[in-house]
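Only one protein chain is missing; all other protein chains are in place.
Naming follows writing order (A and B), and every chain is counted from residue 1.
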Amino acid sequence: MKKAFRAQVLLCAGGACISSGTESVRDAFQRELGEQQLNEEVGLITTGCMGMCEVGPIVVIYPEGVFYQKVKSEDVAEIVKEHLLKGRVVQRLFYKKPSTQELVQAMNEIDFFRLQEKIALRNCGNIDPEDIREYIAAGGYEALGKALTNMAPPQVVEQITVSGLRGRGGAGFPTGIKWRATADQPGKPKYVVCNADEGDPGAFMDRSLLEGDPHSLIEAMTICGYAVGANQGFVYVRAEYPLAIQRLEKALTQAREMGLLGKNLFSSGFDFNIEIRMGAGAFVCGEETALMHSIEGRRGEPRPKPPFPAVKGLFDRPTVLNNVETFANVPYIVLNGGMAYARLGTEKSKGTKVFALAGDVNNTGLVEVPMGMPLGTIVYDLGGGIPNGKKFKAVQIGGPSGGCIPAAHLNTPVTYESLPQLGAIMGSGGLVVMNEDTCMVDLARYFLEFIAEESCGKCTPCRVGTRVMLELVNRICNGQGTMEDLERLEELAGVIQKSSLCGLGQTAPNPVLSTLRYFREEYIEHIKDHHCRAGVCQSIMHAPCSNACPASVNVPAYLAYAKEGNFEEALRVHLRNNPFPSICGRVCPQWCIDKCRRSDLEGPLAVRAVKRFMSDLRDDYSELYPAKVPANNRKVAVIGAGPAGLSCGYYLVLLGYDVTVFERREESGGLMRYAIPDYRLPRKILAKEISNLERLGLKIKTGVAVGRDISMADLRAQGFEAFFMSSGAGHEIMPKIPGVDLPGVYPGTAFLEQAARSQPMNVGRRRRSGICC
Amino acid sequence: MKNLDELRKIRDEVRKSMEIRSGNHRAKIVVGMGTCGIAAGARETMQALMGELEQAGINDVAVTATGCAGFCEREPLVDVEIAGQPAVRYGKVDAAAARKIVQEHIVGGRKVDSLVFG
Partner (left out) sequence: MTDSNTTACACEGQCNAAVWNELDEFIASHERGRNSLIQVLHKAQELFGYLPPDVHQHVADQLGLPVSEVLGVVTFYHYFSMQPRGRHTINVCMGTACYVRGAKKVLEALQEKLGIKMGETTPDRRFSITTQRCFGACGLAPVIMVNSDVHGRVTANKLTGILNQYE
C-alpha cells in the first residue's frame, strides 16, 4: 500500500536529465530527507521525461506544483530545509522567462507546459515508469480491460478509425485503415510490430515514451493484437537506446507478473506476448520492410510494396507495423472513444503530435500540441525563441526526408496537408531550429552525407544518385560549383525521387530541393561570388569577420598588427579594401563583431574601436596607400562625391587614371556630410579622410551639378572618356498612412540635411513631429 | 489479472497516494514551520495531522509548511483553508489539538472556536 505523503518530490529521470546529473540529485535528496527526518512525510519519485530538457535536472514539488530547474546536488539541502520543512520556496531555482527574465514558480504557468495538450505523453513525467502500479493508478490497462471484456475486435478498429489517428512515424497513413486491412486477412499467425528505431537525427520522442511510459506501449500493442487477431508482438528498438531497452524489459516483466501480458488476459481467452528485438545501427531499418527483414535476421534491405505488410509482412504473415507514438495514443482512444481524440486537431489531421525541439532554440525538449498549431507558436511561445539575440533563419522538419521552412511561413499550421505544400513533411516530428549562422548549402550537404552513408545499396538511383548529388553539393560548398551543377542537381533530384525503391531514396532529395526553393541565393552566392554569407564553408572563407564585412577588409591581419603596436601596417592593410577607416570606425554597423568567434568565450573583440584608434593616430595616409600604377592620362568623371563616388575615384586613381569628382552640393561627402550628424561623425574626421584622397591625386569640384551647370556633352568635349554615376538614391518613399501629408511631418533625409546645415527646423511648440524615413 | 474489478481495486488504492499531484484539493492546511514553530513542536503537530487524515481516509486535502508568521508566542500555528470559505488560523496547536481540528473542522465542517487564534 503506497504511503500518503504530505509532499511529493518528482525527479525527472529522462535521458537528458540523467546526463545532466539527476542521479546525484536523487542521492542528495535521500540523504537530506533522512537527515531532516522527513522520510515519513515526503515521498521521492523518479519519473520519465518531463519534456523541458534544456533546463534539467528538473525537480517538481507537489502539492504546490513548484518547478525547479537546473538543480544540482549542492542545492538539495536548501530545498529540503527551506521548502519542504519550512515552506519557503527557493526562488533562485525558478524558471526564468527568456525574454523578460521574469521568474515563474508553478509548472503549469510556464508557457512551455501551459500550451501543451498531452495525450501520448500523458504519463511521462508524472509517474514512476518502473512501477506498474503507478501506471494502473493513472488509469492504465483499463482500456485493455474494456476492449477485452466489452468490445468485439471490429469495434476496436472502428474507434481507431473514428479517431482519425494517422501514423506518427512520418508517413501519416490512417491507422484505422491499416488495422482493418490486417484484421481482414484470414489465417494465423499474424503479428504486431512496433517501430522504435527512431532513426531521424533530432527526434527523441519515442525514446522518451519508452523510458517514461513503457506500459503505454505494451497495453496498446496488446489491444492491437486483439483487434487484428495477432498473438505475438515485437518491439524493434535501436541499439543506441540502452536505457529504453532496460525500462521496457522491466515493464514487460512486471506486466507478465501481474497477468496483464501472457495468457488469458482479463479472463477473455485472449493471449498476447511481446518480444524485444534490437537494431544494429542502420537508418534504413526504420523503413517498414527493411525493419521486418532485420527482425528476420537478414540484411536490412527494403523490398517493393505491394504487397503491403498488412497482407504479407513479418515472416510473410499479415502484420501491423506502427510507430511508438502512434501506439501511445491508442489506450486513450479506446478508453475515451475515438470522438474524444477527434475533437482536437484539424479536419484531416486529428489529435495531437509530439515535437522534439532542438537546435538554436532556448527551450529544447519535447512538446505535445494539437495538430494545426502555427509553427511560429511552437518555436517562439513554447520554444522561447532564439538564444543570444541571433536571428531565426529556418526550421528543419522531418529530418533527412524533410525540408526547411523559412521565417516567411512561420504562420503555417502544422498539419499533414500544409507541410508538403511548403516542400517539407511532418516526419517523426523532429524540429531543428537554425539561426543566421547556419549555411543552408552546408545543411543540404550534411543531410546528403547522412543519406548517402545510410543507403542500403539495393537500388541504383539511391545508391549512386545520392552520391552524385553529394559530390555536386560538395563542389558548391568549396566554391568550385557552376550554374550547370545546379541544373544537374535539380534534374537528378527528380529522377531519384521517382525511381527509388523505398522511402529513404524517394525522400533523399528533399533537403536539397527545399533549401534550393527558399535559399537559392545562397547557392548562387557560393557559385558566383564564392561567398558563404553564414560564414560556415571554410574553403571559400578567410575568417568569419572579414567574410561578414561588406568590403571584405582583412580584419584578422590588421588586428594582429595592432596587437603588436604596429598601427602603420594595420592601417595599410585596411586601406587596401576601404579608404575610410576613421569614418567607418565611427559609423559602421560592425557586422564583423556579430560573427566574432570570441563571442563563444568571453565576448567579441572590439574590432571597430581598434580601427578608429589606429586611424585617428595619423593625419597623413600618403605613405600607407597601395602603390599607384603609372599614370595613363585618361580622364574619368565621377558624378557625386558620396562614399561610392569617392571610393570609386580612389581605386581609379590607384589604377593610374585622371579622375575628377563633380559634386552638386557645397561640400563633398554625400550622406556622410549631409545625413549623419556632426556628433556622430565629426566634420573634421570627414575632412581629413577626403583631403587624404585629394593628396593622393583625386580632384573634387564642389558646387557643380552635372546636368544643370555642365552637361555630359561638355564633359566629353573636355576629354572625359568614362563616367561613374554615384548621385545616390536620395528620394524618400513616404509611407501610405493617414496624416502623412500633414504639416509637421518631414521626410527623414530632408530633416537630417537641414540639421547638417545647422538650419533650425520647426519642430513645433510641443515638439511633436513625425519623421519618416 | 482476472477482471476489471481487480484492476480498479489496485488503481483506487494507489491513486490516493498520487492524488497530491493532481492539484484538486478541496482544502489546504498550512503548518507554520519556521524556527519558532519547530521549537514549539510543529513537527509533532504535522505528523499528528497527517496521521489523522490518513486514518479518516481523506486524500483531497493538501498539507504544506510555511515559515514564521511572526506570532511566535502562539506557535504552533495552523491555517485551515477550505475552498470557498475564509481561512481560519489556529494557535497553540499541539498533537491533540491537531487531531481535533481534523475531526471537527475538516471532516465535520465546523471550526473549533476554542482553538482559534486571537
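Note that in this section a residue touches a chain if its C-beta (ideal position, glycine included) is under 8 Å from a C-beta of that chain, and two chains touch if they have at least 3 such contacts.
Here the structure is a predicted model, which means the values were calculated and not measured.
Enquirer: Can you list the shown chains that the omitted chain is in contact with?
Expert: A
Enquirer: Out of A:20, A:216 or A:466, point to the residue that touches the absent chain in the complete complex.
Expert: Answer from the full complex: A:20 touches the omitted chain.
Enquirer: Of the residues A:5, A:270, A:283 or A:380, I need the one that contacts the missing chain.
Expert: A:283
Enquirer: For the full complex, which residue in A:399, A:461 or A:747 touches the chain that was left out?
Expert: Going through A:399, A:461 or A:747 one by one, A:399 is the residue touching the chain not shown.
Enquirer: Using the definition of touch stated at the top, determine which of A:26, A:166, A:180 or A:207 touches the missing chain.
Expert: Among A:26, A:166, A:180 or A:207, only A:207 touches the chain that is not shown.
Enquirer: So which of A:188, A:299, A:563 or A:628 would be touching the chain we can't see?
Expert: Answer from the full complex: A:299 touches the omitted chain.
Enquirer: Write the list of chain A residues that the hidden chain touches.
Expert: 15-16, 18-20, 53-54, 56, 198-204, 206-208, 239-243, 277-283, 294-300, 356, 358-360, 364-365, 396, 399-400, 430, 432, 434, 438, 446-447, 450, 454, 456
Note that only the chains that are shown with their structure count from here on.
Enquirer: Which residues of chain B touch chain A in their complex?
Expert: 1-4, 7-8, 10-11, 13-18, 20-21, 23, 25, 28, 30-31, 33-34, 38, 43, 46-47, 50, 53-54, 59, 62-67
Enquirer: Which of the residues in chain A come into contact with chain B in the complex?
Expert: Touching chain B from chain A are residues 1-8, 10, 37, 40-41, 43, 62-65, 84-88, 108, 126-127, 133-134, 136-139, 141-142, 145-146, 149, 258-260, 265-267.
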